[in-house]
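Note that one protein chain of the assembly has been removed; the remaining protein chains are unaltered in position.
Here is subunit A:
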Amino acid sequence: MEISGWGRFPKADCRISFPHDETSLRELILSGPCIARGNGRAYGDSALNQTLTIDLTGFNRMIAFDPTSGVLTVEAGVILGDIIEAVLPRGWFPSVTPGTKFVTIGGMIATDVHGKNHHKHGSFGSFVEWIDLMIADGSVLRCSRTENPDLFAFTIGGMGLTGIILRAAIRLTPVESGWIRQMTVPARCLEHAIEIFERSVDWTYSVAWIDCLAPKKMLGRSSVILGEHARYDELGDRQRAVPYPGTVTRKRRVSFDAPQFALNRFSVRAFNAVYYARGRHNAGDSFVEWDRYFYPLDAILGWNRIYGRRGFAQFQCVLPLSTTTKGITELLEATAYAGQGSFLAVLKRMGAQESRFSFPMEGYTLALDFPANTASLALMQKLDAITVAHGGRFYLAKDARMSSTTLEAADPRLSAFREMRRASGAAASFFSLQSKRLSL
């Protein structure tokens, strides 16, 4: 069956299985090399394996919830949005969330997702208490900071290449409402955006949407969006009437592939200019529902189809603080110069993080996406080189096309990861098209 990641590039004909108990999963693992797949939200080829891709969405039971500690135990295929629906009315929220609620817990651990609060709370992995992992020989190991600590550390951000995540216990964060107090600050240029981030480090959430086709002297023009879980006593009457709003009704769906010409530098420029103008217009304090704040794109189901049938590729890197201004400037300049419209350009401050193979490190992360065509693939190679030259690193959950030499140059942790895979037998049992391409 032909499947792909969220970017719909690349596509591959994969044998796919849908087990729903451990016995059948074990038989599959022992039958030959495979990779686990969640809800297909990694952008590239992280969850594609032609010989066997195992869809884990059938493992979708919530197992236990402790309302005093806020620890939730779930099977790996449980969807984040379902967790929010279950725990928010009880006064809890995921401690870290990526930009879509349609991800599985297994996927969130395997990619060690980060959110708008990374500068303050770190990545999702810091809130994982333990993981039950089915390893190459079919046995199940409980992994935590005290039990099998090495395997635990490698599995967080390990791209599913250490084994198959069956269950996990995650720590949630108490909240007094489902509303976010949001403040939007317009930034004239990149330096201004960074200055706003640096003086806003006390805010729990921060992210900037960049108009990446702004005129040259306004490079990095953006809207910095800050947010805080609203306390009950801050809420107005309208919010207090519904302190825990549900999922915002889905209104639109892109159910066809946009034609190739729909997204070009002019339409993207227009979109970004409107977005920036709206940011300026909305500047100041306001309350928004959690769903609108964290998941604006989820409101447009199937938004990945706006790039047309050929799909799109994401580029996301993080640069250390010392090279941020220079490096991000070069990345944005290269993008503007190539005239490749990036529909979404997002900048975010990251905090310090120690990890074996996860993406985040202290600095700034920039995410761009491009239609999957020859010109943008060439541009992305330039962006790779700029990133490596500035000591940056790449987010594998977004990657669909990077070369193994680039990864080698960017990440000194690679050999330890490979060695762990070889020694544990995982290398022979678990691989994806991405891990082959990157020789992981």
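As a convention for this text, contacts are C-beta pairs under 8 Å (C-beta built on N, C-alpha and C of every residue); 3 or more make two chains touch, one makes a residue touch a chain; residues count from 1.
We adopt the following convention: contacts and distances are computed from a predicted model.
S.K.: Looking at UniProt, which of "Sugar ABC transporter permease", "Aspartyl/glutamyl-tRNA(Asn/Gln) amidotransferase subunit B", "SigE family RNA polymerase sigma factor" or "SDR family oxidoreductase" names the chain that isn't shown?
M.R.: Spelling it out: the chain absent from the display is recorded in UniProt as "SDR family oxidoreductase".
S.K.: Can you work out which residue in A:I63, A:L297 or A:A378 touches the chain that's missing from view?
M.R.: For the chain that is not drawn, the touching residue is A:I63.
S.K.: Spell out the interface residues on subunit A facing the chain that's missing from view.
M.R.: Subunit A touches the missing chain through residues 1, 16, 18, 20, 55, 58, 61-65, 72, 82, 85-86, 89-90.
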